[in-house]
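Right, one structure below, let's go through it.
A single protein chain has been omitted from the complex, and every remaining protein chain is retained in its original position.
Our next item is chain A:
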Amino acid sequence: MLVAVLTVMVAGASVVGTCVLLLTASPQRALQLAMVRTPVADVEVGVALGFPEEPDDPDVSEAVAATARDASGAVAEASAMLTAPFGDLPTTTTTWTSTVMRYLPADGRPLRLAYLAELDDRDARGTLATGRWPDAPGEAALPTSAARALGLDVGSATTLGEGPGDGVTALTVVGTFVPRPGPAWDEDPLQGAGVSPNYRGYITGYGPFVVAPGEVAASGVPLRRVALRVQPDLTPATAADLTRAGAGVDALGKELSSALGDRTQNLVVDLPYARTVHAARDQRGVTGSGVLAVALLGAALAATTVVLAARLVAGRRAAEAALLSARGTSRARLVGQAAVESGALAILAMVPATALALALYQVLAGAVGLDPDVVPEGGLLPLVASVAVVTVTLGGLLVLPWLRTGSTRGAREDRVGVVARSGADLLLLALAALAYLQLRAHRVAGGATVDPVLVVAPVLCLVAGAALVLRPLPLLARSAEARAASSRSLTWPLAAWGVARRPQGAAAAFLVVLASACATFGIGFAATWSQSQRDQAAATVGTDLSVPAQLGALGTGATLRAATHGRVSPVTSRPVTLGSRAQGGDGAVQLVAVDTRDADGLLRGRLPSGDWADVTSGLAPAGPVGGIRLTGTSAALVVTGHVADDVPMTATLSLVVQDGDGARAALPAGEVLLDGDPHDLAVAVPPDVRVVAVDTRLAASGDADDPDQPSETAFDLDVTIPGATLEPGGTWSPARPPSSDYVVAALDRITAEDVPEGARLTLDGTAFLPGLFWSEGTLTAIAFEPVDDVPVVVSARLADELGLAVGDGVDLALGPTPVSATVAGIAAYIPSQPRAAALLADVDTLSRATLSQGNLDPLTDAWWVGGTLPDDAAATLDAAGVGPVTDRTAVARESAEGPLRAAQRAAAALLVIAAITLTFVGTALHTTTALEAREVDVARLRGLGALRRSVLRSVLAEQAVLIGVPVLAGGLLGVLACWAVAPLLTVSAEGLRPVPAALVSWPWPAQVATVLLLLLGCAAVVVPLAARAVRRATIARLRMEPGA
């Protein structure tokens, strides 16, 4: 018996001790692992110094103007401040320096702007296409798109000047490059596009002209922006390093503002490191709540087992106590003796409990990938202290029955006991109901702190449930007893009588119910939690694989499809302005546009009802896109233009081409004179594309004051693409610029036809003078019916916030382009934007809508891939340089199994192990004691002529009911608790209600296996004990009875 009690104390204390280690030691280790595994972009710190476009403006302070001309001091200071928090850890500092815009040579063309930039990580930001990077004064490299648009190539020379026609900075092109996609180009005013047609009003911007190190300062062109980013290498970081860095980074914002704020026009501090650390702390808090809940459940189980053991021990020693009392020993002395014995047991239990907790921690933490140290960081003090507290507390519980020794027995005591038990049960129920209501209202504390509701609620619900489940058992037993009375035999009635009339089984039944409930609840909750992490990951990623769009987006889809064999879609994902809701911040409205023709194959994320195909039906455009099918990888254009009235006019052409996956991009073709002569242009295109729009920027020169100048003039433009063919379907139409635009030219008619040499597009239009002298005329021919209205699905949050209903109209703005939309449906959330106020549209419809207004801005922000993909799809794409890839499966794995969440899984496993172990120990304790007390009865039955096997059957039947029914009832209670509580306990990594809402998961095989394990394990304990008891209870025992 003492061994069993000692085992319980060791088990209980080691469970709590292991949880304490998971709470104290593993978070530090987890934080280390998590930070090392975090992408470098998420652990960097940066600051951007902004300067005015006109530093000589009298409104600009001297300090700002001086820094705009020479920022070396400010940069050195910022660099030192950014690296300081990381102490001795290795860091990499990158700097972006760009100047204000300057004018390119006029050459009789519309105004054009460009700027200089200096990059100290050029190879990381761009891939050389031709030539080399500049390394001498006067040399420059520029993006291929800019070079093509400007007609520059290696060896070309140009200048940048303060005003149109000035030539202050002479540059020779020594290389062209393709910017690598990524956040590095966020610093660039053109975002790495190389060309922006509407950079300043109708003035096109080009750049950057990347110059050699130090040449920006030498050029004398004032700075517009300097951005520094410091990336620490956290591989060798200790927990102390991370803590120190966290504190230092937290203070960086104020320090940088204080030091540099008066020397810049605007200062933007970006601290992804701080955000990552705070997110990690949030996750740690959420995980801590789960671990503490397990510790509490483990302690409750151990306490229940010890109380059971205490009652059994006291029962066994009742005669001895009575004898001692009769001989004059006071109750205080008896209690003192019991306390000394319990204290000795507690002390005896401490060492093995500490060792077991340490071993369990090593095993569990190792199993979930935390790679624990042999001696946990932070030392063993928390472990030893917690084990000591638990063993002493459990020891104290052993003394409790002795406090009642000698109290009067009888009906009055029973009534008091019943009332007390009922009161305790009611109190438990009330507390459990309160905790449940708190959970339902989600009144839990998000963030880094451990939430008391998340900790206490499961414990209260399970303990109250166990107490409640036991209530009807006596009634059932009495019913069975009544039925047994009418039986002819003795075997089953004897079992029924034993169950119904021996109250000693209640404590054991409570333990078994609670333990079984803990085991099934633990398994169910773990499954629900894991499933929710997968669901949240699916909703967050929105698809199976997501990659940011390359700057030249066309053709990426083919690469993705070849590598994954999945369903590929270009995606628009960006904040939009919706009515008064501006872009940016938490309240920004996010627009997501995907190919909705096979939404179920592409979109991921569980919906409360229906599927994504239902939600997105009606978003895709009905009519086809026509266009001109190109062959090969280069489109040769022959452009011939005529202008009536001999007004000198040029046309700058761009082709909007669409690849096989529906991605569209405008490719500059070049500029031609509308002089009646054919001009050859060439555009490099990806294979298998078609032209879906032709954009023409018309410019004219002339004397606006000339009274003979006509007010309007007709023009025509003939674009022939040799070898191309017209695509069937679709109708060529002129785009309709927003009515607010100042119209200086318009298309009157568009004719598309196949001709012997290829496909020909003829644009007939009218130019309005003198407006065309002052600004370009934008004319776009589109190969489809113009789209004026985009059907969208809005998120429930957005619908709630704006009171939107199906059929309502909403006005969006994608940058400068207004888009009219109509609410076609409301979804719980929008894929990839689970918590945002967001809209979902079809990317083809959206693209047609923007092209219909002459907006050529690319809409492809990312690529999504859905379907049954190869396991190594993400790795293949990463290796191919298409990335970074966001893999839904990997995100889900990180959410469920990442170092910061791993302790939760370890704790759940610990709960199941502890519950099963304590069930077996409790069953052994109860059965041994119960059967020892029954041996005389068994002998009497043998004396009356009962066969041994018949008695054994009866004893086993009784024990089967006493243990088996509580196991099954507890299993059901665990399942019920899981159904009611697990979805409410499941929170996101930030401690928020998960999106989509958690749905209870039933791992039936595991649940059934656990219950079977409990039943079989208990049987393995009970059957040998019962057989031994029946064997020992021979009729010889009757001979030993006094007088027998």
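Note that a contact is a pair of C-beta atoms (placed from the backbone, for glycine too) under 8 Å apart; a residue touches a chain by one contact, two chains touch by 3 or more; residues count from 1.
Convention: contacts and distances are computed from a predicted model.
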item	value
Undepicted complex member, UniProt protein name, chosen from "succinate dehydrogenase", "Deoxyribose-phosphate aldolase", "NADH-quinone oxidoreductase subunit J" or "ABC transporter ATP-binding protein"	"ABC transporter ATP-binding protein"
Among A:D425, A:D857 or A:D937, the residue in touch with the chain that has been omitted	A:D937
Hidden partner chain, touching residue among A:T238, A:S422 or A:S489	A:S489
Sole contact to the chain not displayed, among A:R502, A:R736 or A:R893	A:R502
For chain A, residues in touch with the removed chain	485-490, 493, 497-498, 501-502, 937, 940-948, 950, 1035-1036, 1038-1039, 1041-1044
